[in-house]
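Of the protein chains in this complex, one is absent; all others appear in place.
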Amino acid sequence: MTARPVSEIGAAVVGTGFIGVVHVEALRRLGVQVLGMVGSSHARASERAAALNLPPAYESFEAMLGDPRVDVVHITTPNHLHYPQAAAALAAGKHVVCEKPLAMTSSESGELVRLAQTTRLVNAVNFNLRFYPICRHLHQLVGEGGLGDVRLVSGHYLQDWLLLDTDWNWRLEPELGGSLRAVADIGSHWMDLTSHIAGQRIVSVMADLKTFIPTRQQPIGPVETFSSKTSGAATARTITTEDCATILLRYESGAIGNLTISQISAGRKNTLEFEIDGSTSAAAWNSEHPDDLWIGHRGRSNEILPRDPAILNAEGRAAAGLLAGHNEGFADTFKALYRAIYRAVAGDGPSEPDYPTFADGHESMLACEAVARSAREGTWASVERTAPTLPSPARGGG
Amino acid sequence: MTARPVSEIGAAVVGTGFIGVVHVEALRRLGVQVLGMVGSSHARASERAAALNLPPAYESFEAMLGDPRVDVVHITTPNHLHYPQAAAALAAGKHVVCEKPLAMTSSESGELVRLAQTTRLVNAVNFNLRFYPICRHLHQLVGEGGLGDVRLVSGHYLQDWLLLDTDWNWRLEPELGGSLRAVADIGSHWMDLTSHIAGQRIVSVMADLKTFIPTRQQPIGPVETFSSKTSGAATARTITTEDCATILLRYESGAIGNLTISQISAGRKNTLEFEIDGSTSAAAWNSEHPDDLWIGHRGRSNEILPRDPAILNAEGRAAAGLLAGHNEGFADTFKALYRAIYRAVAGDGPSEPDYPTFADGHESMLACEAVARSAREGTWASVERTAPTLPSPARGGG
Amino acid sequence: MTARPVSEIGAAVVGTGFIGVVHVEALRRLGVQVLGMVGSSHARASERAAALNLPPAYESFEAMLGDPRVDVVHITTPNHLHYPQAAAALAAGKHVVCEKPLAMTSSESGELVRLAQTTRLVNAVNFNLRFYPICRHLHQLVGEGGLGDVRLVSGHYLQDWLLLDTDWNWRLEPELGGSLRAVADIGSHWMDLTSHIAGQRIVSVMADLKTFIPTRQQPIGPVETFSSKTSGAATARTITTEDCATILLRYESGAIGNLTISQISAGRKNTLEFEIDGSTSAAAWNSEHPDDLWIGHRGRSNEILPRDPAILNAEGRAAAGLLAGHNEGFADTFKALYRAIYRAVAGDGPSEPDYPTFADGHESMLACEAVARSAREGTWASVERTAPTLPSPARGGG
Partner (left out) sequence: MTARPVSEIGAAVVGTGFIGVVHVEALRRLGVQVLGMVGSSHARASERAAALNLPPAYESFEAMLGDPRVDVVHITTPNHLHYPQAAAALAAGKHVVCEKPLAMTSSESGELVRLAQTTRLVNAVNFNLRFYPICRHLHQLVGEGGLGDVRLVSGHYLQDWLLLDTDWNWRLEPELGGSLRAVADIGSHWMDLTSHIAGQRIVSVMADLKTFIPTRQQPIGPVETFSSKTSGAATARTITTEDCATILLRYESGAIGNLTISQISAGRKNTLEFEIDGSTSAAAWNSEHPDDLWIGHRGRSNEILPRDPAILNAEGRAAAGLLAGHNEGFADTFKALYRAIYRAVAGDGPSEPDYPTFADGHESMLACEAVARSAREGTWASVERTAPTLPSPARGGG
């Protein structure tokens, strides 16, 4: 069977925020037809569609689902909508690319895994960081034993966009963002990325969560993610989700890990760092300088591997879009990720997905829930992997 | 008059190399209709179009010019074609975005400036580096006196893709690339970028050019830019263009400059660095870490300005596409540049172009020619700015 | 009363290893008379003394104590000797500068604190890192509220000199180095430095310790710290001390912390990093680039503060020995630390010690013991500060 041309595949993007736009542009770069957006209101979606020179926005999520030209649905809405929208899209026969976290609970994410398995549709979670070419390269390198046995995985993910008590975003509201905030929003990226690269599943965690700003000023009206504008009028709101988390990790192989997460670290805009120490060599990466990989050695010079297609291994080279020295950024990871996903949609991918799936999204939910449990109880908590149960018929379809 | 929607503007890209693809993707991100490519052969263009999920390639350059849906022509062919193709496109009433260098000689580039003035069409040169948001910010900052009077502009542009005598590319052939190579290809970027940011025109130069590899092995068959593949069969070719250049600069205001250019610096993939030292403060930037600007001070801490839209000034913010910490790269500069250009195409831009025009491309040619003259004569050489003369009727149209 | 000239103060250094030499040189720079060394054998001490152009070595520790010209004793021996030697030196009326850890147990260190209080002699622990000028500057800055309230303290201390199972050092032997290894040797530095700078005492810890190399090859014969030479002949030894530690921290004020410690991180020679996130700004420092301080802000550029005496505050400036840009290193911290200590010895210091004392060394022992207890029990463990009890008469004097 020949693969379908990507230019004949249609996609719709649900959600009109910052990240929705990044989805749209990456799809366009690949030549996918972006048929339209869905917004929290039709007016908002229409405004965004015009700004992006897109076709008219869909009237509603349901209207979009009813459009037979739509093959793939990208879900970039607030977290509480991921589960019902993903379930509904699968039920409508659409392939789904969903932002992380995949759901509000592991019960929901487990159901989505089952639904996806049943439908055999492409199901992906937007852990885009995996698709920095350097991260792909390192994934292969570690898998081939390039660092020896993995022993220690450490690092942090720091931001400052919620430093002040006047900073507001829907993620602060547990009913929209979930009961975990910093851990679910950015800690999930760190844990997914490092577990994926290190080839190590987390078995238990010991976490400390801290809400340094117990009361915040919620402005009247909507607020963009990362925006620092405040109109003035605001209401005091009690905050229950964490500003920071410190987490010890233990992996299946006996390796250990350590992670610091913060959304209140002044001057850190969006810094993910990790180091993986193996029995022979080590590797470190910083998301703010993503084209360089530090490789550490004993008894000889350390290395800086550039994102040079002539040097990268097969996985790294496949994700690279530009020549060496022509630096790639955040937006480029979406293109590389969707190239892999749409190859699968086109029926042209490898037999095993080479992109993050709902199963990875579910794994992430389980790790986050262990973090929450550990922090609540003040003890080590296991990541409780049970086979996802079949979704109850009543909920299927969202 | 209302501006035309960008989604109704049609573009064609001439040239199927590495950089042509970057043009295509940037146009798509903006929602411009990329109607097709033109290649050195129809077969090659068709192959590339399919890989990019584009409509079928044009049969020929002329066929493309004859397509009334094409409003804007992007020229990314080898240098010797820039002049005739740009001239023909203007003559056909198309707006033109041309890769640098704008032409093979300042005589040609001067003619293009005149043609463009006559036609009143949008004419742009692809000095994309100006559109790193940090560079835009710095342009405004310097213009506002943020560094005091500019005194010293120094730096380098280093690459290693022509380090070995087995490295080959059409730029090595003077008849295709011009009599200057490293200076025209990358030195032109450095001089344009720093002159633009510093608000300083170069008045004279003192240059030393060096060809360290006087004989290279030219493979049989075409070679991609930056590719390190060599098939085997090759012919020895004498090289007359420079591998390296060292250049002293003097500016109109009395400021001085210094520049090192090399395509044979092992380990440097594509590194442009500059520092501008003013009478009160200084600024430095490295293209491989483009989201950071170093600002130097006496008597207080130096600064690292992140590409944070909440901090950037108006010019910087206008070019920024992503939130702080979500790093932007090389490809993002094309999007930002074309956003400015297509606003002009749509009839919605400022009265004065806020993007590099053919006049800037001509200025760059004049500087390069002064470099060549200085090196040839071993003395300081002036940048000879004369009013571009009218194109001779015989050549008009290319 | 006038202070005694430093050139009239006599010192002796006990221990002939790498760090003993650093003590000797720093004392000489200050003009202190280094009267001699004491070694594990007279032969070894004599050899080292000759290499350093020092006077003949003392026959024994006791002979040194009997030399009335010796005012100050520097103890740089293996850890198990710190307590008896420090106690004996104090009993002999000598001022003491002791390497960390101050003792093998908090019981011992508590006794030393009491002894020192009784004798009113100068007692210092060699937490030299505090005396990087940038660290001194930051200590004052935090104390003045320059970062707002301290919230999160995170970082690591990584080395690779014990990466291989053929690496050997006395610190691996609990009877010489203590039951903790990486934590006591380098973790103690990190915890002391950050607690000191942040003005935050640790109240409880949650630690995970890991011995990745359970069996090592002990060579026959002595081994220098950090040396990678192996003569060949070796004996397999079971290792019980930790190669790595991951530690969550809680501070008195409600701040939290996180620390990774490793002696098996390939490529990391001796890297201490910390970041202190406050309610208004943040600061970060890396011991391998000690002359720079990163200061993070929201809504304005971050800062890089150079070790410029013209910019540093009073504490920083007092520790700086060279002009800006003339980088200071590890050895310079010893000079700055001893300048403060010997001012006290000379009777010329401030009323409160401005250098780390035995009380700080005891505090460090308590923190380390909490780490050990936490790791053993798998739970949070409190730092148990009880008033040090009077030394038992039997042991006084060591």
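Should a chain be cited, it is by its letter among A, B and C, assigned in written order, with residues numbered from 1 in that chain.
The rule is short, and it goes like this: contacts are C-beta pairs under 8 Å (C-beta built on N, C-alpha and C of every residue); 3 or more make two chains touch, one makes a residue touch a chain.
All figures in this text were calculated on a predicted structure; none of them were measured in a lab.
Asks: Looking at the full complex, which residue from B:S41, B:T215, B:T235 or B:T379 touches the chain that isn't shown here?
Replies: B:T379
Asks: Decide which residue listed in C:E108, C:D208 or C:D291 touches the omitted chain of the complex.
Replies: With C:E108, C:D208 or C:D291 as choices, the missing chain is touched by C:D291.
Asks: For the full complex, which residue in A:V6, A:V150, A:C244 or A:I295 touches the chain that was left out?
Replies: Of the listed residues, the one touching the omitted chain is A:I295.
Asks: Of the residues in chain B, which ones touch the absent chain?
Replies: 147, 151-152, 154, 156, 158, 160, 163-164, 206, 208, 210, 212, 228, 243-244, 246, 248-250, 256-260, 262, 264-268, 275, 277-282, 294-299, 302, 378-380
Asks: Residue by residue, what part of chain C touches the chain that was omitted?
Replies: Here the touching residues of chain C are 5-7, 18, 22, 25, 28-32, 52-54, 159, 161, 225-228, 268-271, 287-291, 306, 308, 310, 321-332, 335.
Asks: For review purposes, identify every residue of chain A that touches the missing chain, sorted by number.
Replies: 294-295, 299-306, 310-311
To be clear about the criterion, only the chains that are shown with their structure count from here on.
Asks: Going by C-alpha centroids, which chain is farthest from chain C? Tell me that one.
Replies: That would be chain B.
Asks: Measuring centre to centre with CA averages, how many angstrom lie between chain B and chain C?
Replies: 55
Asks: Using CA atom averages as chain centres, what separation in Å is found between chain A and chain C?
Replies: 42
Asks: Give me the residues of chain A that touch two or more other chains.
Replies: 228, 268, in rising order.
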